[in-house]
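Only a single protein chain was left out; the remaining protein chains are all shown in position.
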Amino acid sequence: MTATPETTEAMLARVRDSIDRQGMMATLGVELVAVSRGRVELALRHDERFTQQHGFMHAGAVAAVLDSACGYAAYSVMPPDASVLTVTYTINLLAPAAGQRFAITGAVVRSGRTLVVCRGEAFADGADRPFAAMQATMTALYDRPGISG
Amino acid sequence: MTATPETTEAMLARVRDSIDRQGMMATLGVELVAVSRGRVELALRHDERFTQQHGFMHAGAVAAVLDSACGYAAYSVMPPDASVLTVTYTINLLAPAAGQRFAITGAVVRSGRTLVVCRGEAFADGADRPFAAMQATMTALYDRPGISG
Amino acid sequence: MTATPETTEAMLARVRDSIDRQGMMATLGVELVAVSRGRVELALRHDERFTQQHGFMHAGAVAAVLDSACGYAAYSVMPPDASVLTVTYTINLLAPAAGQRFAITGAVVRSGRTLVVCRGEAFADGADRPFAAMQATMTALYDRPGISG
Partner (left out) sequence: MTATPETTEAMLARVRDSIDRQGMMATLGVELVAVSRGRVELALRHDERFTQQHGFMHAGAVAAVLDSACGYAAYSVMPPDASVLTVTYTINLLAPAAGQRFAITGAVVRSGRTLVVCRGEAFADGADRPFAAMQATMTALYDRPGISG
């Protein structure tokens, strides 16, 4: 038995559909900038609701979007019937999240049978050096009732 | 020269004041449950605005509160004129954040001259096993204009 | 069908047998101090062959033993036919590895179907505060030719 390979269009629709179902992404106002197999770019804007005590964007908001960028990068290389869950990630906050618009990328380093390792980076206002860097481990789930995408 | 040691009351006021200045904590509806030197407990409630695609609370929301619990645990053992910033953390998501109320703790493992290492755990609805675990590295900042608490 | 639960003696023999097959543990001179379900304690001695440039034990030697302590803690709660592999770990070096004898512990935080999350700590010469802390993710493998223990 051979499966018909998923088209790029179907993969894009699958990723977009999953993003659309995340309350967190809508609440944070995250925009999908680009998707290809193994790489996703999202954008986040400065928002007073999500600041830390010094007025910069809270690491948690940045981490949530980096986590999603890595998760969708992993999801883009998984079989269509898989769901993706984050196992663990490490984030380094290299500088405060100071800026108006943040470009947040996730890319697959290597994908195995069930685990996919990704790296993400966050850039402020067109900077070429990241202010945050993530290394994340994602897992593919199959046939879990109530879990899809 | 010897400094007068900070009283517990002054430390509690300092932590509470810093939490009150975090837009992110207010937006997430985080409640301060307990503070002592080197340990902080926060509470988070399930909220549709912060879910992932399967309807559970997004790892980013849980991570933000774990990060804060660890950050305030570190802050509680820092000198009164220090500010706290997260250097890096690792989070393991051990199970979905399924529940109505999440108890989220941070505790100092060891504090050095400028770096403080903490561990955090998140528990759903009175469970005794955590559904998320964090290991975090915090830093003390001094004399940075525009940065306090 | 119900499997006969593994006896504690069988589990201990299984862990000891796996440790005995690790060239790295023998080379580092690691001693097995204690094993129970979900918890392992190993001991490492200061050795000039494994120092870093300042004369302390290299973080890599400490990490290797912490990794093994966590790995065997995970292995102790896995089914007898599973093999254990490290997926990822984070280590914080809280102070130099200064001392003659290092007690190194690993304990299971939570075990799932294939992933087990553990935490480890390293103590120098009877100190009660760790000089290194690990958070590790282990996986159970089944039916891989050439892989056992």
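Just so it is clear, A, B and C label the chains in written order, and each chain counts residues from 1 on its own.
Assume a contact is a pair of C-beta atoms (placed from the backbone, for glycine too) under 8 Å apart; a residue touches a chain by one contact, two chains touch by 3 or more.
Note that the coordinates shown come from a computational prediction; the quantities given were computed from them, not determined experimentally.
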item: Options A:L12, A:V77 or A:L94, residue touching the unrepresented chain; value: A:L94
item: Residue in contact with the excluded chain [from C:A43, C:V77 or C:L93]; value: C:L93
item: Residues of chain C (touch criterion as defined above) contacting the omitted chain; value: 18-19, 21-24, 27, 48-55, 58-61, 63-65, 67-68, 83, 85-93, 96, 146-149
item: Interface residues of chain A (partner: the chain not displayed); value: 90, 92, 94-95, 109-110, 112, 117, 119, 129-130, 133-135, 137
item: Contacts of chain B with the absent chain, listed as residue ranges; value: 87-88, 90, 114-115, 117, 137, 139
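Quick note on the criterion: only the chains that are shown with their structure count from here on.
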item: Type of chain B:chain C copy interface by residue overlap (half), same or different; value: same
item: Chain A and chain B: spacing of chain centres that average the CA atoms, whole Å; value: 23
item: Chain A and chain C: spacing of chain centres that average the CA atoms, whole Å; value: 32
item: In chain B, residues with contacts to at least two other chains; value: 90, 92
